[in-house]
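Handing you this structure, nothing more for now.
One protein chain omitted, others in place.
Every chain is named by a letter (A and B) in the order it is written, and numbering of its residues begins at 1.
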Amino acid sequence: MSTDTAQDTLDSTPAREEESRGSELTLDQVSKSFGDFHAVKPLDLTVPAGEFFALLGPSGCGKTTTLRMVAGLEKPTGGHIRIGGTEVTALPPFKRPVNTVFQSYALFPHMSVKENVAFGLRRRKVRNWKAQADEFLDLVELGHLADRKPAQLSGGQQQRVALARALVNQPEILLLDEPLGALDMKLRRQMQSELKRIQTEVGLTFIHVTHDQEEAMTMADTVAVMNAGRIEQMGAPEDLYDLPRTAFVANFLGRSNLMSGTVTGTGSGADGLLEVETSGHRLLLDASRAVSTTGDVLLGVRPEKIALRPAGTRAGGQPVVVGTSGVVNEVDGTVTDVSFTGVSTEYRVDVPGLGELGVFAQNRDGTRIRPGDPVELTWDPARAFGLDGAEDAAAGEGAA
Amino acid sequence: MSSQTRQRSQTSPSTSVRPDSGGARFGRILGRWAIPVLGGLAFVYLLVPIVYIFVFSFNQPARTNLTWRGFTWENWQNPCGAPGVCESVQRSLQIGLTATAIALVLGTLLAYGLARYAFRFRDAAGFLIFLPLATPEVVLGASLLALFLNVGMQLGFWSVVLAHVMFCMSFVVVTIRSRVATLDPRLEEAGRDLYGSPFQVFLRVTLPQLVPGILAAGLLSFAMSFDDFIITNFNSGTLETFPKFVYVAAARGIPAEANVIGSAMFLIALLVVVVMQIVSWQRRRRLMSAR
Partner (left out) sequence: MSAGTETRALARVAQAQAASPQPGEGGSRRRRKTNAVTEPEGRRGKAGYGLVSPGLIYLLLFFILPVFTLLATSLYVKPPGADVGQFAPALEFGNYAVVLGGYWTELLRSFWFALLATVLCLVIGYPMAYLIAVRLRGHAFLQGLLLVLLIAPFFTSFVLRTQAWKQILADQGFVVQTLKTLNLMPDGASLTTTSVAVVAGLTYNFLPFMVLPIYANLQGLDSRLLEAGQDLYANGVTTFRTVTFPMSMPGVLAGTLLTFIPASGDFVNAAILGNNRNTTMIGQVIESKFMRVLDYPGAAALSFILMVAILILVTLYVRRFGTRDLV
């Protein structure tokens, strides 16, 4: 293939985007059990056509099983799967308009790169399989390695071959099973933007399974956090991060300080504020950001949403944080641990009654705070969130 | 123990602290040389009769081949000189190839099915395949003969092939099954995901990867069949295979031509295995260097 035709094919890719060949995926009460073990509990899910959708969760949460059921590699115990409105639940994998980029790639070791890419085309008896395979090898910039065997490629190159091998079939939905898991950090970042570029270029529906929350948030339009066989919460990455609805999401997606307390009334003066009594402290919380507005609650606040300053500085100056509602939460504590990470500093602050809170502070000025120093913490009630008080405050911590 | 290990023991505190007495030095020398010397002697023991067979394949012909009379190329130039030798070799080759072909087909399918599909009798089936391997050959031969006699089957080429397929197949299954177990099931899933029907996936993804295992199983299955005497002796009737020819000829003196055949088989086997090793070694090196 000459360079001209390679250029043509690259030019032609945006045209595909307009067609938007991606399809909508619908899961209707889909479940899967292995013996007594319920890997996936009845699940309803709709992924709009052309979306980059991430299924995020710790290992064993059922995300891979869900993906395998969409691919047809696993038969659901119950429920229906529809692709673009067509029922596919009973179809074997080779009859579904779906292709997969497998974990650790699953490239055929006895075939060359080109034969790998052409495999699906040849099974479907596509006449110009040679040209199409070349075209997609160029799309992933591996045209010059077409005759190599997979064992002769680096991890990143193998990953691209796996991608080309799936994309060349122009599936309606592309499934990615931890596609970047085997790559090192640097390559992973590079491939993340690469994948995102390709997805915009080909306009397919991507369903990406990962346990890496950063990866999911960077790439996906919508993230569904899965835990123990069910989806805990779903939404745009920013929304999930800003307003987690369960302790698991709060802890698994980023970090959170969760304090248990009881709602004692609406806040004094301002409307829409809840007053939460937590072992001696009276803290405020935006009622619209709470899962329940009565009884026991878990009050949560992200570490970077807390402002920290040396004790006593307020007396001489202005309050540093003035909440959107005009009020702030204030507590006093003592620094127990400081870790400097360059752009920011991570503090652990012991607050009597509340326990240890984590605080992230940008290193904007030269303030040096050391362990043992008394400090004041403030945060905006409109940046905090409230969860069901019956939940385990440690759920999802360290699970990845 | 690798040379690395030995170096480590020399520099480790145990040797530097303890006084290096004469006894300890003797012990270390013994420890270093005992294994290579004993192992080497054992290999000599293993190869003595082969060398003997090879040397006596050049012996000048006479009624028997017991004493050395002088060197000649004659036996190698005309290995079919003794009556019956080449006929028996040809028959053994035919039986070996037929039995191996059948055992490979049945065994590969069985091994693949057992490794990849779940069904109720899987453990029992595994035990059934293992049993012939744990039964003395006399019993295998005798029980098959009992069956053939009871159903009135004519003893000959096919009764021998049937018997050989039985024990070759168990071997093929065990070899290939362990190889199927090492295959990544994701490769087959990728094949199905890429529009391959189950049959196409087996043919184009699974089978090519099993080829080294199938080759090895086939080679050894052939060797087993070619060299089997005990089971063949029970089930061949008047049919004469090469091992049977040698066993019967032993009474009146084995002709030097039989030594030629035995030596040639050894050399061919040696050559085949060495070539296979070199090929795989080169392929590995090429893969390493291209990376």
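Structural remarks
One rule holds in what follows: contacts are C-beta pairs under 8 Å (C-beta built on N, C-alpha and C of every residue); 3 or more make two chains touch, one makes a residue touch a chain.
Computed from a predicted model, the values in this text were never measured in an experiment.
Here one chain is not drawn; of B:A101, B:V174 or B:L239, the residue touching it is B:V174.
One chain of the complex is left out; on chain B, the residues touching it are 1-5, 8-9, 12-14, 27-28, 31, 34-36, 38-40, 42-43, 45-50, 52-53, 56, 66-67, 106-107, 109-110, 112-119, 122, 125, 128-140, 142-147, 149-150, 162-163, 165-167, 169-171, 173-175, 177-178, 181, 185, 189, 198, 220-221, 223-231, 233-234, 242-243, 246-247, 250, 254, 258-259, 261-263, 265-266, 268-270, 273-274, 277, 281.
The rule is short, and it goes like this: only the chains that are shown with their structure count from here on.
Centre-to-centre separation between chain A and chain B, using Cα means, comes to 55 Å.
Chain B meets chain A in the complex at residues 184, 186-187, 189-197, 200, 204-205, 208-209, 287, 290-291.
On the side of chain A, the complex with chain B involves touching residues 71-73, 92-94, 98-100, 102-104, 106-110, 119-120, 123-124, 148-149, 151-154, 165-166, 169.
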